[in-house]
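Only a single protein chain was left out; the remaining protein chains are all shown in position.
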Amino acid sequence: MAYEEGQVSKIRKSKIHVPGIIYLIISTQIPFLYALWLSLHGWHLLEPYLGKPFVGFHNYYYELFKNPEFWMSIGKTGELVFGSLLLSLVGGTCLAIMLNRPFIGRNILRALILIPFLVTPSVSSIIWKNLMFNSNFGMVNWLFNVLHLPDVAWFSSIPLVSLIIITSWQWTPFFVLIVTAGLQSLPEEVVEASKVDGAGKLRTYIHIILPHLRNYYEAAILLGTIFVFQTFGKIYVATGGGPGSATTTLPFYTYQVAFIHWNIGHATTIGVFGVILAIIVANIMVRFLERDGGAQK
Amino acid sequence: MYRKSAIGLSSLLLITMVLTGCGTNNASSGKIVLTVGTVNNSQMTQMEQLTKSVFEKEHPNIQVNFVTLPENQLRQKVTQDVATNAGKFDVVTIGNYEAPIWANNQWVSNLKPWLSKMSTKASAAYDYGDLIKPVMQSLSFHGSPYALPFYGESSMIMYNKKLFQEHHLTMPLHPTWQQIAHFAKVINDPSQHIYGILLRGQSGWGMNLAPLDTVINTFGGRWFNMKWQSRLNSTNVENAVSFYVNLLKKYGEPSAAATGWQGALSLMSQGKGGMYYDATSEAGVLETPSSSKIAGNVGFAYAPVSATQNGSHWLWSWALAMVKDSHHKSAAFQWMTWATSPQYLVLAGKTFGWQNVPPGTRYSIYKNPKYLAAAPFANITLNSISTATPNDPTLKTVPYTGVQFVEIPQFETVGQEVSQDISAAIAGQISVKGALTEANSQVASQVNATKVAGFSRS
Partner (left out) sequence: MRVKRRLSLISIIYTMVTYLVGILFVFPVLWTVITGFKTESQAYSSSPLLWFEPTLHQFILALNGGFWGYFSNSLVASTVSTCLALILGIPCAYAMVFYMRRKQSKNLLFFVLSTRFMPFAAIIVPLYVIFKDLNLLNNIISLIVVYTSMNLPLVIWMSRSYFMDLPIEVLEASFLDGCSKWGTLLKVAIPMSSSGLTATALLSMVFAWNDFFFAVNLTFTNSSTLPIMVSSFMTNEQLFIAKVSALATLIIIIPVILGLYAQKHLVRGLTAGAIK
């Protein structure tokens, strides 16, 4: 069905992509170059009398070797992305399997389950913080009380875990969508084999179905990584990066240094590191895609 | 089919383009449009309404547009704006921490010439001398005022009288922190969702550091010695912080490390707290029946003390300042003096109820019998503001001014970092000692005598 790019070879040359690409270059690369320039300068907004002296790579040196918070924020980002995607993957798979057999109202339920993915992230943070995880008025702690479980001070004692829960709540539906697509694309023989086999459900899943879903999982994880990496509104609204710096991820830390510490030089430097990290991830992503493309041909 | 959708799409685009155009062009003929940045607390929201309904009627040539944001967002927007000379604002709401620094950066205008230019009649009506002196002093730089106070506050204890009666406790007018700890222990009953004391735990120099700094002060701790060496790892500071953190951990609200004054205030107003140590300006909210379940049952006492009175209660003011780059300074000044006038306080009292009048700016309101009757906290507020000691914030002498902050430009950064360390300690992620060691080295690396030379007390 599908075919490779560049197959219509009648007119090899075309410039219709130029406006879009130019737009992208102007709107992302100019600010980025400006950020590079700023990262080589010292600029503290609250001390304008110091000016914007050129400091060379001092800011880079500072972040890499003198600033443990920078490294911590990278660690937190990793934990957030990994934790959220893992939870979404497991939860999404379970839900997708449950929804993969015919029953009355299945489409309605499928639609319902998609909703968390569409809810404005900062709003979902507000919902979870005030209506679910609030120690006094929240539904989750009420449920814990009913079940005689100890109260949990969610955003205070396990802030990153709470954040991961909210994030994976949002991304689980995305995994449901993709895993469902994968399940529906399973060849008939595989489905039959798994029924006849008599093997345990879980084993069937791991040995027969999972290999077929690999591509789907990869795509979901890679896309999820882009978006979860950028998480900001949720943190801003729910924890403000705290307590301590427990939920200060790289994007949030950049924001904090820029607009709370007012240290523009440092903030842009951290931003540049973020871009480098992003390019590495993007590289890996495209490798994956190329490999799959190659396997198909 | 596709043609239809293409037409639909392009017309949608057109419509939205037109809408955008309309949204951005609101050049009204001949009118001076002021843009004012305010904090979205109830008093400022009321001021916005009164500006529309009264001020703009009296001054038909002036239109005042408000940008109303939560405290932290407002601070961010306004600082961004003035520091980059974006020039979006004519008048900004700033605190007494910002006033001297912004004056020094020449971001806001000196108001002295403006005040002396007022006509005799206007000057008499405005009555500059009626503005509470310590507040005015904290808004001045090199002897000149740079902002006019919209409200002023100190800190005090607010307590739930009913809970105190139930446990047969009596709150002294001048409690000590040790007494407070005892009361908190007696009242605390988490199984019933009743907490002994509510305190800010959320990070932010305007959040947990504000009450904590007063505790540090009264325990005899200080941020810097006279050589501007960081002293956050001293025993006095450690005792104070341990006290605060333990009080909060043992008898405080749950999720304390994520609770700011908003969360604490709503718990208090829902009758879930025995005591609440926070801003005097919140008393009005607790005494308003529509928002508070404990209205009429709130007791007030002075800020608790320990080793010294100095710095045991803070001094804060939200004040209106004129942006240096404003093109409408005369109109801006007219509006500022209207919003901070004695007449405004009376107007607000009559319109919205006396207990919610912006407190802590003028002596005259504390002589108004109607206000005194509606605000049982009036005297404590005035006395606390008058006795706050920003120039002498703790037991030992220090090179800086400020009770719950240190009046240096670097404080926003180091204060934020220290407050994060504290909230981590409250959350139990690190020990108090660990937090303070960390905090001390962060402060030491960013503040030294040469950097803050302009802000040392002579």
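As written, the chains take the letters A and B, and residue 1 is the first residue of each chain.
In the analysis below, contacts are C-beta pairs under 8 Å (C-beta built on N, C-alpha and C of every residue); 3 or more make two chains touch, one makes a residue touch a chain.
All values derive from a computational prediction rather than experimental measurement.
One chain is not depicted; across the entire complex it touches A, B.
Here one chain is not drawn; of A:L40, A:L109, A:V190 or A:I208, the residue touching it is A:L109. Only one of A:N59, A:T93 or A:S124 touches the absent chain when the whole complex is considered: A:S124.
Even with one chain removed from view, subunit B keeps its contact list with that chain: residues 1-2, 5-6, 9, 12-13, 16-17, 19-20, 23-24, 37, 40, 42, 65-71, 73, 77, 80, 84, 86, 88, 193, 262, 265-266, 269-270, 285, 291, 293. Of the residues in subunit A, those that touch the hidden partner chain are 1-8, 10-17, 19-21, 23-24, 27-28, 30-32, 34-35, 38, 95, 98-99, 101, 103-105, 109-124, 126-128, 130-132, 136-137, 139, 142, 169, 172, 177-178, 180-182, 215-216, 218-220, 222-223, 226, 229-230, 232-233, 236-237, 250-252, 254-255, 258-259, 264, 267-268, 270-272, 274-275, 277-279, 281-283, 285-286, 288-290, 292-293, 296.
Assume only the chains that are shown with their structure count from here on.
With centres defined as mean CA coordinates, subunit B is found 36 Å away from subunit A.
Residues of subunit B touching subunit A in their complex: 76, 79-80, 83-84, 101, 105, 190, 193, 201-204, 253-259, 267, 270, 272, 409-410, 412-413, 416, 420-421, 423-430. Chain contact summary for the complex, subunit A toward subunit B: residues 44-49, 134-136, 151, 153-157, 159, 239-246, 256, 259-263.
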